[in-house]
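Let's turn to subunit A:
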Amino acid sequence: MKLEIILRGRGGMGVVTAGEILVKAAVIQGKYGQSIPSYGGERRGAPVTSYVRLSDEPIYIHREVYDADVVGVFDPSLFKVMNPLENLRDDGVLVLNTKTPVKLWKKTFYLDAVEIAEKLNLIIAGWRLVNIPMVGAIARITGVSLDAIHEAVIETFGGKLGEANAEAAKLGYEMVREI
Partner candidate 1 sequence: MSELVPEYIRRKKVISQQHFFRGNAACPGCPIPKELELLLEVMGKKTVLVVPASCSTVIMGDIHGSPSQVPVIHSAFAASAAIASGISRQLRMRGDDAKVVVWAGDGATGDIGFATVSGAAERNEDIIYVCYDNEAFMNTGIQRSSLTPFGAWTTTTPTGKREFKKPVPFIMIEHKIPYVATASIAYPFDYQAKLRKAKDIQGFRYIHLLSPCPPGWRFDSSLTIEVAKVAVETGVWPLFEVVNGEFSLTGLSKTLLDKSKRKPVEEYLKLQGRFDKMTKDDVRAFQEAVDSMWEYIKQLVKK
Partner candidate 2 sequence: MIDYPVPIGRPKEGSAGLTGHWRVIKPVIHYDKCTKCRLCYIYCPENTIDLLEGFDVRIDYDYCKGCGVCAQVCPAKAIEMFPEVK
Partner candidate 3 sequence: MMTVQNHVTAMVGNHAVAYAVKQAKPSVLAVFPITPQTTMLEKLAEYIEKGELKAELIKVEGEHSAMAAVYGAAVAGARVFTATSSQGLLYMTEMVYWVGGERVPIVNAVATRAIAEPWSIWDDHQDFFSKRDASWIMMMAENVQDAYDMTLQAFRISEDKRVLLPVMMGFDGFILTHTMERLMVLDDEIVDKFLPPREFSLIDFKDPVNVGPIAAPDDYMKIKYETMKAINGSKAVIEEISKDYEKITGRKQYGLVECYMCEDAEYVFTTSGAWTGDAREAVRRLRNQGKKVGLLKIRVIRPFPKERIKEVLKGVSGVVTFDREYSFGSGGVLATEVKASLYNSGIEVMSVIAGIGGKDVRPSHFQRVMEDVLNGHKFEERWLNE
């Protein structure tokens, strides 16, 4: 396995945390992982990117991802301000959080992460926490085990929040569909 993933969302959505959970899950499975957040003067609401590499072998490179196998878009409104599909390979996969599925790439997957967040009451300061359902969906597509995701989520959040998020990951894993 050697996968390069780009996660795109907005400051405050937990995009970086999502990348880190994928890495932790890969490590739990005995693989290698790397999550590099785009760094800058990020502010709440501004577009944020996290780059993730998952591999069976050690990862040497320390750069952003330029040729992604998977792009996860956490907020469909990002299409209004940027091109989230930049750097997605032709045969790559788009995973979209949306209520109104549209086929934007040859391989497009979607889920309604907002609905999952609302269902589990994962709302903080008015933000629906869509990041973990997205992690579940991406895990499904990339072949990361749900058990490993579960463990990584519990380790990251702990307690009740951990349980709720683990459930969110599971629902994301189950609900993701190809268009």
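The set was built so that all candidates are chains of the complex that A comes from, given by their letters.
Assorted remarks:
By definition in this document, contacts are C-beta pairs under 8 Å (C-beta built on N, C-alpha and C of every residue); 3 or more make two chains touch, one makes a residue touch a chain; residues count from 1.
Predicted, not measured: the structure shown is a model, and the values here were computed from it.
Note on subunit A: across 1, 2 or 3, the candidate touching it in the complex is 3; the others do not touch it there. Subunit A meets candidate 3 in the complex at residues 19-20, 23-24, 26-27, 30-37, 39-41, 59-64, 66.
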